[in-house]
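One protein chain is absent from this view; the other protein chains keep their places.
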Amino acid sequence: MSRHAFFKRWAVLGGTTLALALGSSATWAEQYTVGFVPKLVGIPYFAAMKQGMDKAGKQFDMKIVYQGPSSADVAQQVNIVSSLINQGVDAIGVAANSPTAFGPMVKKARDKNIVFYSTDSQVDADGNQLRVSQVNDKALGYKVIDVLAAQLKANTGKTSGKVAFVSGGSTATNLNTWIKFMKARLADKYPDIELVDVQYGGEDVTKATNITNQLISAYPDLDGIVGVNTTSVPGAAQAVLTSGKKGQIAVTGITDPNTIRPYVMNGTVNKVVLWNPIDLGYLTGWGVKQLLEGKSFKPVNDVPGLGKVKYDEQTKTLLLGPPMVIDKSNIQMDF
Amino acid sequence: MATPASSGLNWPSWINVSVRELLLVVGVIVITAGISIGSSGNFWAASNLTNLMISTAITLVPAIGMTVIIVTGGIDVSVGSMLGLVAVAGGTAFEYGLGLAAATPVFLIAGAILGLINGALITYGRVPPVIATLGTLSVYRAAAFLFLGNHWITMIPPSVTETMVLTQPLGVPVAVWIALVLLALGMVFLARLPRGRHIFAIGNNENAARLNGIPVERIKLAAYTLTGVLVGVAALMSLGHSPMVQTTTGTGFELTVIAAVVLGGTELTGGRGSLLGTLLGAILVGLVQNGVVLLHIQPFWSGVVLGVIILVSVGSATVRRND
Amino acid sequence: MNRIDWTGRAPVLLVISLITLIGVSIGAPGIWSTDNLFAMGVLAVEIGIIALGQTFVINTGGIDLSVGAIFALAQVVMGLAMVGGVPWPLAVMLGLGVGVLCGLVNGLATVWLRVPAIIVTLATMFAFSGLALVITSGIDVSGFPEGFAVLGQGTIGSVPLQIVAIYLPLLVLLAVVQWRTRFGRLVHLTGTNTLAARLTGIRIGRVQIATFVIAGGLAALAGAINASRLTTARPDAGATDNLISIAIVVLGGSSIFGGKGSVVGTALATLVIALVNYGLSFNNLNAIYQSGLIGLILIVAVLMQNIMLSIQQRRAAAT
Partner (left out) sequence: MASFELRGVGKRFGGVRALDDIDIRFESGRVHALLGENGAGKSTLIKILTGAVTPTNGEIRVDDTTVTIDSPRRAQELGIAAVYQEPTVYPHMTVRENLFMGQELRGRSGMLDRRAMTAAAKPLLARLRLDPSILSRRMSSLSIGYQQLVLITQALLRDTRLLIFDEPTSILSREETARLFEIIGELREAGTAIVYITHRMEEIHQIADEVTVLTNGERRGTYPIAEVSTERMLSLMTGGHGSARDREPASETVQRERRPMLEVTNLSVAGHCEDISWQLPAGCITGLYGLVGSGRSEAALALYGHIRPSAGRIQLDGQTIRPRHPADAIKLGLGYLPEDRQFQGVFLDKSLEQNLTSNTLPGFSNVFDLLDLAGMRRFTTELMNHYNIKAPGADTSIGDLSGGNQQKGLFSRWANLPLKALILDEPTRGIDVGAKDEIHRFIRHLADRGMAVGVISSDLDEVLAVSDRIIVMREGRIADTFEHGPHSAETVLASAIGSADDDNRAAHHDTTEESA
């Protein structure tokens, strides 16, 4: 290797580091800086939430710092939160990969008078000042099951049959909560629908596809599959599609339009349930602004652009609203 | 020589190899039987067999290249990230409206480039293979994030699934045929062509190979590049299997591939290995991952079972060596 | 002597850390506070402890792909024990015992089966992390007694306890073990030439097993600190630590073929990695750039060393 190449290598390395460092150099203006740590970066759902938060940031003069781990790893989230605290931001929030892991960080943030909030997937800690919830977990779980039942009825003419759930990470709190409510709804209202299995595919569509394929084989008389997170619904749909069971096995669940669009268009999936993550981000931004300015929430708040939003004093929870059903009519939404 | 030389029996090499493979065949049969019984025959459902075949094929294709690399005495732990980055490149081509035929070269070329980078670092940069590919494992993954951002590629043309999975000449999906043809070519190449034997020669004794005028660096570079191309093929197959590209696509895939090769009896010290073994290893890994759901148990067990099978398999090889 | 090899990777590493340091400080001058240093330290401690164990394994010529899995398994075991009412010090001992046991399994399998460590630990990686998932049904464990928090959240003065009371003493201890004890010698001799070591009467099997046990125990210790810091034990924790710990050890100047390397080099590399991670994070750059940059640094450091070696040789040849 020539001497020239030797220096070139150094230049590249140094340049990269410096460029990365300089490109993001913070401007410490007199505006509030709000940190938001999603479950992971690189996925459309949280990108949509960020879009909403940025909108709120622009509107309410806040600087939004969006930074998250590359996989749904709570340890990485805690590290990022720790760095944000030391950066001296004014508020920090997370969509928690684990509800219990943030206790010490919440305390540290509160000691430094930093507002701590959680959104999308909540944090269990006394110091948590605000929870922004996309939907009432119960309402969501119920809604998904209702959609499933309707679909079963459309397919087979009766609200009975065997169904299976495919979830994401086995440790994700919000997914587990929804599963809990979905089970409750089945038991209460649809005793003839039998839940045969719950399997976990992680945040990986390939794994979800494989697992659904195996579920279909393991239970040849399966009538429906519920995907509990964004990747498992398309995974399940793909498996149903390739095994030639389109129209026989009902597929629904919780996912976003961008991800599920091809399967809605080709008819493998009729309806899925979600909320508007852009609105969720926006609501989070608004809520944080209120806290930063020391305002308190009323039981029903007038949020500009969103309308009436409920607040639960006891759990300090802002609730975005009822779940939204996505089908062919509104599949063109971009998030 | 101080180390005990091979036993006095001096069996021809092919018999020695087939003992290992025989054991694997027995393993495959036993596990298949176990799963068939445990799943009350559901294992044999057409959709399950298709799924099993496809996932085995996706593992097998890069495993062919990995076998070649390991036989030369190297290793490539970056194939998972490579698969992700290749899928990003190919998926982007699909997004630009390219059809399957037009996009296929994108997959192959992207794979070749990434493999070539690995190979160049190892051969010309003299970075140990584990280190070089450990580095590119994270670099390629970061690159996939960089290109994809917060976006997932969902608009994969249905023709990919149609061609790879749903078209099933003689009841076997096209992707599996591709894998089998590549495997057969690889076997002929390794066993019957001089270049194939040179690959073994490098793993046996790199210096001697150099002295015999075998272009060691070029062959190694080719082995890593070839693996890249095969990862490209696997990426295309996997988009047929689950048509979506995430930033995390392929995470952990390298472990599956290496496990298949190791189970197949290819020795990590280089110089010894067989593609037939790799095929059996890939099937075994596929079976283990396939079995857990069919047996109505949590997938967590698959790791435990896979780990134990690898240990038992390499352990039995040792026991045989001692006899 | 097993000192840091100043002709090797160490200078490259220093230059890299200097560049990172400058870049990071320009990007966010606020980084130079004790808070940040401690946060960085806390971040470094867990992976740093794992890397210390990995150093011994790699120096004997082995490799341990299962440390991350042991990290997770040990923490969920102690977590479940605490939730089940076992006093926390006892639960921690139990977790460390699990780590040691896992290391023993790795070591015995490597030595008895005479199979490369990379295969054995690939298998046990699957098995240990599978076990961690199985015993927890894949769900996080939390709700630990107050006292347990001291490991990961305690402070001495204002300095995090795990830095001064765990990591640094451990580093000193292991440095002494490596440089001044018979065991340290045996590790390096075994790693340099296994056959010669055996023929000179060194029980290489025991040395190898001991290094795996150390790696297992230290991974469990790191797991305990991590669980205490996050007040949560996770069956899927530490998945990336297997490879990162190897990267750190190699960055720290250890030869992947064994026989060369030092825990001090590993500690230095840990610091660089922590600096890159925390520095970029402090500059609000995503985690994925961090791991990408670490991969790049790893490749560049080894490449640079090779290039410097060949320049040295050429210069020597020229004179």
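Every chain is named by a letter (A, B and C) in the order it is written, and numbering of its residues begins at 1.
Rule of thumb we're sticking to: a contact is a pair of C-beta atoms (placed from the backbone, for glycine too) under 8 Å apart; a residue touches a chain by one contact, two chains touch by 3 or more.
All figures in this text were calculated on a predicted structure; none of them were measured in a lab.
Looking at the complex as a whole, the chain kept out of the display touches B, C.
Here the missing chain is touched by one residue of C:34, C:137, C:181 or C:310, and it is C:181. Considering B:119, B:271, B:286 or B:303, the position touching the chain not shown turns out to be B:271 (whole complex). The missing chain lies against chain B, touching residues 1-2, 4-8, 10, 12-13, 188, 192-194, 197-198, 200-201, 204-205, 207-215, 271-272. Remark: the residues of chain C touching the chain excluded from display are 1, 176-177, 180-183, 185-186, 188-189, 192-193, 195-203, 259-260, 313, 316-317, 319.
Quick note on the criterion: only the chains that are shown with their structure count from here on.
Steps from chain B to chain C, minimised over paths through touching chains, total 1. The mean-CA centres of chain B and chain C are about 29 angstrom from one another, to the nearest whole unit.
Work out the mean CA point of chain A and of chain C, and you get 33 Å between them.
In chain B, the residues touching two or more other chains are 141, 145, 247, 298.
Among the residues of chain A, those touching two or more other chains are numbered 41-42, 70-71, 200. Contact residues on chain C toward chain A in their complex (touch as defined above): 15-16, 19-20, 22-24, 26-28, 30, 33, 35-36, 39, 42-43, 133, 137-140, 142-143, 149, 152-153, 226, 229-232, 234-237, 239-240, 277-289, 291, 293, 296-297, 300, 303-304, 307, 310-311.
Only residues 63, 109, 112-116, 118-120, 122-131, 133-134, 137-138, 195, 199, 243, 246-247, 250, 256-257, 286, 288-289, 291-296, 298-299, 302-303, 306 of chain C touch chain B when the two sit together in their complex. Of all the residues in chain A, the ones that touch chain B in their complex are 41-44, 46-47, 50, 70-71, 197, 199-200, 203-206, 208-211, 213-220, 231, 234-235, 238-239, 241-245, 258-259, 261-262, 266.
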